[in-house]
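To keep things clear, I will list the structure first and then write my remarks on it.
Shown here: the complex without one of its protein chains, the others still in place.
Take a look at subunit A:
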Amino acid sequence: MTQSFYGRTGTPRGRSFNRRDFLKMGGAGLAGAALLGTAGCGGGGGGSFNGEITLGFGREPSGTLQKLIDQFNKQSNDIKVTWRPMPSDTGQYFDQLRTQFQAQDASLTLIGGDVIWPAQFAANSYIIDLSDRFTESMRSKFLQGPVESNSYEDGIFGVPWYTDAGLLYYRKDLLEKAGFSGPPATWDELKEQAQKVMQDEGTKFGFVFQGAEYEGGTVNGLEYINSHGGQVLDPNDASKVTIDSPESVAGLETEYSMVADGVSPQAVSTYAEPETEAPFLGGDAVFARNWPYMYSLAGTENFIETDLIDIAPLPAGEGGESVSVPGGWNFFINAFAEQEAQDAAWEFVQYMTAPEQQKAYALGGSYLPTLTALYEDPEIKEALPVVGVAGEALKNAIPRPVSPVYSDMSLKMAEEFNASLGGDTPPQQAISTLQSELQKIADQAPS
């Protein structure tokens, strides 16, 4: 271990550091990155606080996260952050965290966690309430949707780090050839345009999205339901399930009609994100629903070039409006960590969510920032066209049901949405089953 090489300098804790200094010394920080990268092993766990905190987070392929951490470590003499990689599958990550929390394990001081977790972790007091630290005035600088998804009862349990929004990808060239001036505004228009292009140009599929039985299937189903005006939980009383409405049924009917009308392949009920990428970027589909990351894949390998595709907010349902169900990741602080470690973690959270670092993270890995101001940043807009559209989409974001028993609800929704899309269950029946099953689950929520 090379840790002793860098040592702890013994600087008294609490020495303040200026964030602007970070940027000045950024170059030096990056130079030290490679060396520092090997420095962290162990850390956390037991004993008195020694200035080391551990961040748990999944995969970050662009390497930007490590760079930002190294930069932080270089600047700060009294806090050293180590990143411990966690499973990139959100379900497995959740599973592992829950096991650790049940053992009151404090080895991860800080958690980079999914947008759907706060309620469940907060209800069990696994993560701390940040109301005092993450003040109202700070919150107002962030996008509203991601902040809301971190609130549970009267507290706020996480700080939005980066966000994600479902987007409609379309083939600019094909729509133009077929004589359409722009992307569809409603699901019906989408079907119409897709059918015409399929007929004229012989494109194999009209529309691909994520219909498999997993968290992504839940998100897609909810987008249809929400965009028709349906809602899973009563907005004023989260313990009341209100999914059984004509709007929700209309939502699932629209989703099923994609397959029934031949716009989407029958196998769409087995598709997750990779199966969506392949046909759309392979040139076999007119439309696709996917997260912003897919934009950066265009032009790589055998995929079609970026100039053939464009993005738009998702279509609206009949009588509803365009809605996106946001994804995204937040910082949570472990409630079992020592007070000093929690304070140190908070320092790092402030650093990571500051405009400079969010910008660096957005540019480095094409992630959507959570600070409202960055959506007007010319440099980001220039480099990431996704940001403009995603900013629009996020204005109409409806988060997934915020409930301490969300994971059980999601399992049921994924199952019923998938059955409805596959044609095994009529939409009406899927919705009424969900009404009773979800209510049963909601009734078991710890109060």
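Operating definition for what follows: a residue touches a chain if its C-beta (ideal position, glycine included) is under 8 Å from a C-beta of that chain, and two chains touch if they have at least 3 such contacts; residues count from 1.
Convention: contacts and distances are computed from a predicted model.
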Legend entry - Undisplayed chain, where the name is taken from the UniProt record, one of "Maltodextrin ABC transporter, permease protein MdxF", "Phosphonate metabolism protein PhnG", "Cell shape-determining protein MreC" or "Glycosyltransferase": "Maltodextrin ABC transporter, permease protein MdxF"
Inset, instruction - Kindly state which of the options A:Ser62, A:Asn124 or A:Ser257 is in contact with the chain not pictured. - result: A:Asn124
Legend entry - Sole contact to the chain not displayed, among A:Leu167, A:Ala212, A:Leu281 or A:Val323: A:Ala212
Inset, instruction - Check each of A:Asn50, A:Ser88, A:Gln102 or A:Thr300 against the chain that is not shown and name the one that touches it. - result: A:Gln102
Legend entry - Sites on subunit A contacted by the missing partner chain, in the whole complex: 91, 95, 98, 102, 120, 124, 212-214, 265-267, 269-270, 272, 275, 278-279, 405, 407-408, 411, 415, 418, 422, 424, 441, 444
